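Every protein chain but one is kept in place in this view of the complex.
First chain written, first letter: the chains are A, B and C, and each begins at residue 1.
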Amino acid sequence: MIGRTHGIHAEPITLGLKLALWYEEMKRNLTRLQRAAEEVSVGKISGAVGTFAQISPEVEAYVCEKSGLTPDPISNQIVQRDRHAFFFVTLAVIASSLEKFAVEVRHLQRTEVLEAEEPFTKGQKGSSAMPHKRNPILSENISGLARLMRSYAVAALENVPLWHERDISHSSVERVIAPDATILLDFMLARMTYILGNLCVYPENMRHNLAKAGGVIFSERVLLKLVDKGLARDAAYRIVQRHALKVARNGGDFRQELLRDPQVRRYLSERDIRQIWDLNNYLKNVDSIFERVFH
Amino acid sequence: MIGRTHGIHAEPITLGLKLALWYEEMKRNLTRLQRAAEEVSVGKISGAVGTFAQISPEVEAYVCEKSGLTPDPISNQIVQRDRHAFFFVTLAVIASSLEKFAVEVRHLQRTEVLEAEEPFTKGQKGSSAMPHKRNPILSENISGLARLMRSYAVAALENVPLWHERDISHSSVERVIAPDATILLDFMLARMTYILGNLCVYPENMRHNLAKAGGVIFSERVLLKLVDKGLARDAAYRIVQRHALKVARNGGDFRQELLRDPQVRRYLSERDIRQIWDLNNYLKNVDSIFERVFH
Amino acid sequence: MIGRTHGIHAEPITLGLKLALWYEEMKRNLTRLQRAAEEVSVGKISGAVGTFAQISPEVEAYVCEKSGLTPDPISNQIVQRDRHAFFFVTLAVIASSLEKFAVEVRHLQRTEVLEAEEPFTKGQKGSSAMPHKRNPILSENISGLARLMRSYAVAALENVPLWHERDISHSSVERVIAPDATILLDFMLARMTYILGNLCVYPENMRHNLAKAGGVIFSERVLLKLVDKGLARDAAYRIVQRHALKVARNGGDFRQELLRDPQVRRYLSERDIRQIWDLNNYLKNVDSIFERVFH
Partner (left out) sequence: MIGRTHGIHAEPITLGLKLALWYEEMKRNLTRLQRAAEEVSVGKISGAVGTFAQISPEVEAYVCEKSGLTPDPISNQIVQRDRHAFFFVTLAVIASSLEKFAVEVRHLQRTEVLEAEEPFTKGQKGSSAMPHKRNPILSENISGLARLMRSYAVAALENVPLWHERDISHSSVERVIAPDATILLDFMLARMTYILGNLCVYPENMRHNLAKAGGVIFSERVLLKLVDKGLARDAAYRIVQRHALKVARNGGDFRQELLRDPQVRRYLSERDIRQIWDLNNYLKNVDSIFERVFH
């Protein structure tokens, strides 16, 4: 399929690469989540200001062990809220990754692109007014929920600077965001798993879109080949850009344009150009990338 | 041009409508900005805690008048920071509007859509590696800057709850965000004005995209007409959806499909269907909308 | 009572001034809220992309009037979300004002200050472990809730840049923040009204705190008087600072220190100093400030 930067066709990639990138990102997120969960998995029974004045550290150790928690090495009236802030900002990072995937699905499902679609149950209604529409509503939902997750992180960060041995202002915040953020992220993860596990993929449309711009996506290779054959980079850039933009704007076939240009032909033979027009050039390292991700 | 909801073709609109919607939004933003500027255009010379202990209110009145400010009716050591917070959140709203316009330009410039493009100076290089590309970098820049503007609003809101007759914690924040936020918004406005004032518009591509989906965008009108002629809404929806999704997925011509369906033809004559296929049905109220916006 | 800047005793004020400042701030907030409510009190029945393709503007006008809404002059599938963003950021400003009041109550209730306390029902338990404590938990609660309100504003701002004629990503956000933010602010306002309407005020402690620092709060007046009598400002500052810091740190009586200092006495008679030690000097303009606020 075509790779896109700035929303514009760039160079060919594969759908597998796109997904492998996300897979690697979720590996990072899993590690982050485990560490963040560890950070808040501490307990304290050290009394009103953390001095163990009325109760001994042994009690704390005993209860924490029973609860699967580590005793916080030092606390005041509470476990310090930098731990929880770190937990919630980590959730916000994960949610933002999920939003990236969701935005991609929404883009791929656009009418003009249609390289993939969210699962759509047989018999499901689309738009109530417009029967022809299949809308990526699950992914749009995830986009919105990521905004909520980011906002919870803001509140959690403000919870850190409590007064003295504790003030209770963090409590009202946590009563809302602790259940809401964790339940929401669980929901988002489940929903994204469903979307990707049941994604409708349209290879025909990928091929069609790849071909679409008259071959201008090969422009970088033409440029490099011209330079390779001795043309100055700047001159080569101007020539390639002129042909490529003309085709991109007015239609036509980039390869034919090049073949017809005597200035180009001074450097490139028909065979040179045919060799450029080979998708495998772009994909020759895909396996080695996969190796790095899925080792 | 086609209107899009959820990124999917919906029903026809005009580019003028899109721009008129933004124009109306900027009218709101202008009013908001004027009010927010008024809110912070107050002065105070009421002494260390606001009591005019060493200096009389007349001095304040005199200096404020000379400075084009209104005397704050009551102050402590400073003008209260709810005024400034309101100012900065207002800037963030305006910046978010600008991001909406920027995102639209980025969408319209996508290779598959290409209904409009940012201005591109003759001779300007696009991507350094890929000569065929014209990237919407001005609009992408505005998208990013809007994030900064939103973040400044967060800091400004935290500046409100100062201690007693004033603590100075707001100062370090304002030394950064006051120049940065105001200069940035000015820059964003200038840049967006340039983009829209010099936007490249491609009516041919608009027409082409409109035609693209085999006419399924008329599905709502077919549905309503069927209901009008006596078919139950749910039954009508099923029929229309079946044809529309088939065409949207596999290509073909929605009108032909309908004409060939005996069940449809029981309710709709060829003339009925031809009448549906008229873009003017969609645009008949455009002028009256313009009247409301540009009165 | 003493006015405090940077948490340090500054110059005398009155509790009335503190409250009048808040009253003025809530006047601003009321105006802001009314405007923000107006901004979202619009309706639209303009169809799937805002063109009134299937329904006439008269229907919109009729329904809006019945619903007490103004027809939005122009819309696409929805009323634009800059209106809602403006509404939610306004709520966040108001909540931040409430937090300022709450922080003040928390400060005044500190054991060492104790100039005011939240209402405490007869028979109410304080800390479960420490029976001697009366904690400002209502105000602390408001402090926390203000963080939530600020965070909702962040999410609302991100809702503005929707795609084309609408994408539905804002919906999941609004299903959470629309009820939560409005209910929370209502709760905060009711709670703050209760706190301030039933605040326990301790004038004895105010007097005691005023006297506390050995009279150094009169330092600015001593400084100005010395300058007035011909001493250079910098020299005067050094003398006054030396006495004032000594008393503030080691105890003692600032007035006696001054009376005993021959250098001071070269400029100030006993009568001069007695005149400085008059709280009314600080409060002579209070009524005129009240006049400005409560006219």
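Going forward, contacts are C-beta pairs under 8 Å (C-beta built on N, C-alpha and C of every residue); 3 or more make two chains touch, one makes a residue touch a chain.
Small disclaimer: the values here were computed from a predicted structure and weren't measured.
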Contacting the left-out chain: of B:H84, B:R106, B:K225 or B:H243, that is B:R106
Given C:T51, C:S172, C:N209 or C:N285, the correct residue touching the omitted chain is C:N209
Considering the complete complex, of A:A20, A:L138 or A:L210, the missing chain is touched by A:A20
Across the whole complex, the chain not displayed is touched by chain B residues 47-48, 106, 127, 129-130, 135, 137, 140-141, 143-145, 147-148, 150-152, 154-155, 158-159, 163, 167-173, 176-177, 180
Even though one chain is not shown, chain C touches it at residues 2, 4-11, 106-107, 109-113, 125-127, 129-137, 140, 154, 158, 209, 212-213, 216-217, 219-220, 223, 237, 240-241, 244-245, 247-248, 254
Those residues of chain A that touch the unshown chain are 3-7, 10-13, 17-18, 20-21, 24-25, 28-29, 32, 35, 39, 46-54, 56-57, 73-77, 80, 82-83, 85-86, 89-90, 92-93, 96-97, 99-100, 102-104, 107, 143, 146, 150, 153-154, 157-158, 160-168, 220-221, 224, 281-286, 288-289, 292-293
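Heads up, the rule we're going with is that only the chains that are shown with their structure count from here on.
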Cα centroid separation, chain A vs chain C, in Å, comes to 41
Averaging C-alpha coordinates per chain, one finds the centres of chain A and chain B separated by a number of Å equal to 24
Where chain C touches two or more other chains simultaneously, the residues are 47-48, 143, 150, 154, 158, 163, 167-168
